[in-house]
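All remarks here apply to the structure that follows.
With one protein chain removed, the remaining protein chains of the complex are shown where they sit.
Showing chain A:
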Amino acid sequence: MIYRTRSGINCYFALFRSYIEDFRAQHYQYESHREIYMAAPSSATDTGLISLRDLIDFISHVADCYPGICKDFPQQLIDMLMQHHLVLETELREKLVGSLVLLKKKDLLDSATLLHTLFPILVSTPSKTLRALLFQKILSELRTANSKTTNHKLNRTMQTVLFNLVTSDRTSAKGLWAIKITRELWKRQIWTEAKAVEIMKEAALSQNEKVIIGGVRFFLGGDKEREELEDEDSEEEVNVGQVKHQLTINKKTRKKARVAEKAIKAVRNKERKKGNPSPLNFSALHLLHDPQGFADNMFFKHLQNGKSNLKLEQKLQVLQLVSRLVGLHKLHIMPLYSYFQKFLTPRQPSVTSFLASLAQASHDLVPPDVLEPLVQKIANEFVSEASAGEVATAGLNAIREICARQPLAIEETLLQDLVMYKKSKDKGVMMASKGLLSLYRDVGAQMLKKRDRGKEAAMSLRAGERQERRYGEQAVGEIEGLELLAKWKDEERRKKNIENGLPSDAEDNEDENDEADWAAWNVEDDEDSDTDGEWINVEQDVDIVLSDSEDEGKPASKKAKQEEEAKKDTEKEAEADKAIDFMKLATTRILTPADLAKLTELRAQAAVDATLPGNKGRVAAPWTSRHTDDPLTAGEIEGLAALSAAKATREERIAHAREGKTDRSEHMSKEARRKERKEEQGKSTTNKEKARKKNFLMTLGKARSKNKRSLVETRAVLKAHVDRGKRGGRRGNVGQ
């Protein structure tokens, strides 16, 4: 019942006042039962328990109506729970927890007190069910406390409590609760501060292996989990139109009205959210304070330390975290690389993870002479004609990944040797080797043999624009896709000039242009921008050529090709001039929000164009498209090992075949499918098929009689058969 009017509220309170005597009696009843119970909590009778439970339930439900009588009630419940939770009967215990949460909802208890009550019990109780209940209640309490606005005070106290829990006793497994709570709240984006990360950092440095792994896994997977949850939340769509339409057709019930209302509300919320700036949530790895110290500690404590008793997979996880930190923050832990040395053999279990970690741990500030022996070792151990295809593939991929991060890590001769594997019979090895080759065409073409360099790299080398990057040299910072924007602006200006009847190259007065720009300060909401996915132009007349390598001869005639190249060269020169030009755009003028919006659009378009194979350029290499935050996985190192694997079993082959053709119902032979089609079309069967389908019992008589035939009969039959063969069947082929 909802009383909305003033008189309604008055009548509501009058109702409570008139029951005050009865409530008081019930409260006394509760008091005396509590007294009886507290005198001997462990030896209470069933009836006493039930009545105490019911009384607690009743009083907590109406406590907000009689604040005077119930002012001590929450404290009493807290005392009862805190002092006797070990001996309390389970149902009563759960009722106490539930009642406390209810009292919190009625504002008779503040959430800090509630959490300070529940959390110590969560950590100390041996009961599994109670722990589950408490965990759930604590989480929901923290969520509701943060639902409207972030409750900084509560968060801070809770984080301090958790931090102290983790740091107070590093050998105990109690820190696991801190991890669980922090991870859950991180996932739901309730806690996004550095303090939460600090808790996890301390957990990862603890001495209990469960706690360590809990902390490490948070850093490795917590952010991904958060993103996934966000995606899930945003994915659930409500179709308001449909709901409204159904409401007009179907029977009108209160429930349906409620559903419609909810749907409309959800949409409204969504719209409101769209207007808000998206919250800038840094990943946990970025929020770390002193990553160098943390990584150092982790490495020396859990990996280098002979006393640490982590299992191999746990060590691998720690190693992943350390190497990711090293790669992301460009840290220096020199002993880490020599640590890798002993694990780099094909016989090492889960060696691909080690390889992936090594690749992650290398960055362009690692001295090449530290990485060189490792690369050498990988090449020696993994890549040879004698080793299995998968092994060589993994080795080559690992080397490629290392070199993508530190191109100076490999010697020239070794590189040239490895590139030779592009002629390998094994497809996986061949692909991996080509990957390495195309990487070095980009980053260090002069290290390749001349014939391996490729046209583009060779020409740029000759022109002298591409130079080997020295150790520690940094690229000039730039805004990604700015050249696209500059180009687009240039084109726009040309168009406008043509409209105005000026020569296309004429420099128009800058002022006018500026004014136009300032007018277009804001992003215009044109009509297609309110649809969710914006349209991106996909080039229509790109002839899609699928080719594995450039070595295969192209069908285009040589002359046409040369012309094309010549044209491209001139274009390229022009573009080279502009390369300096577009930096001007960033340095001389302020980019308006409209410009930035256009920039993102152009970038998206460029990304789409890049994925289309064709004359626009090579497909972007995987090492360029990777975000620095993304981890490198063992799967990527294994790469196309599946291609070099031994012959697959029938099931695998079937599964592989079905991957491509999802529309087919069943995997069948060509013959069987043909037959099926024939049957569907109602066509007749051949004599052979008829014979095959003939009932066995019908053939039995003839088979028996065949056994009993005399020699003469047999001879006659055989003779007739030969004769028939000569004639060309029963009917003969005389007439034909």
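The working rule: a residue touches a chain if its C-beta (ideal position, glycine included) is under 8 Å from a C-beta of that chain, and two chains touch if they have at least 3 such contacts; residues count from 1.
Going forward, contacts and distances are computed from a predicted model.
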| item | value |
| --- | --- |
| Omitted chain (choose from "Pre-rRNA-processing protein", "Eukaryotic translation initiation factor 3 subunit I", "Large ribosomal subunit protein uL5m" or "AP-2 complex subunit alpha") - UniProt protein name | "Pre-rRNA-processing protein" |
| Candidates A:Tyr28, A:Phe282 or A:Tyr471 - the one touching the absent chain | A:Tyr28 |
| Residues in chain A touching the chain absent from view | 20-22, 24-26, 28-29, 31-33, 35-36, 38-39, 45, 47-48, 51, 72, 79 |
